[in-house]
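A single protein chain has been omitted; all remaining protein chains appear in their positions.
Right, chain A next:
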Amino acid sequence: MTTVVMRTTARVVVPIILVVSISLFVEGHNLPGGGFIGGVLTTTAFAVIYLAFGLDFLERGVLGRDVDPGKEPSRDRVVVAYRRLFEYGLAIAVLSGLVPLLFGLPFLTQTFVIFEHVPIYGEIEIASALAFDFGVYCVVVGGLLTILSVVGAE
């Protein structure tokens, strides 16, 4: 699938997908989107890269490492990073749930604050749920990418 058409399309499309996925994640609390959808879309961007440039492209082309194609994918630096990502994501989600306990509230209680008169934006709402949602995002991206690259390398 590593044709010129595919590569050129990927170069254009991948950044757009990533930006859209991040905006979906950030906007999730008020508009359609959220951690899960954003996470799957981010994974899709990576899948397009894999499809266009091959599995070892991230290692070799981006990180500049020399790897044997298709050997021991689980030890590769990117796979280790993906694994870390979902581990940290799970930790973030759990920790964000534990914080309310310090204030004597039940596990996973969420709250929100609205800041008014912020320059340019006007009104910004910060919800504690965003931290939890970020954990969701990390777990989805890390988990799916781990599965994708490990199984894909087979």
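Just so it is clear, a contact is a pair of C-beta atoms (placed from the backbone, for glycine too) under 8 Å apart; a residue touches a chain by one contact, two chains touch by 3 or more; residues count from 1.
Here is the rule we go by: contacts and distances are computed from a predicted model.
**Student:** For the chain that's not shown, choose its UniProt protein name out of "P-II family nitrogen regulator", "NADH/Ubiquinone/plastoquinone (Complex I)", "Tricarboxylate transport membrane protein TctA" or "CRISPR-associated endonuclease Cas1".
**Tutor:** The chain we cannot see is, by its UniProt record, "NADH/Ubiquinone/plastoquinone (Complex I)".
**Student:** Please give every residue of chain A in contact with the chain that is not shown.
**Tutor:** Residues of chain A in touch with the missing chain: 1, 24, 28-37, 40-41, 43-44, 47-48, 50-51, 73-74, 83, 86-87, 89-90, 93-94, 97, 107-108, 110-112, 114, 125, 127, 129, 132-133, 135-136, 139-140, 142-144, 146-148, 150-152, 154.
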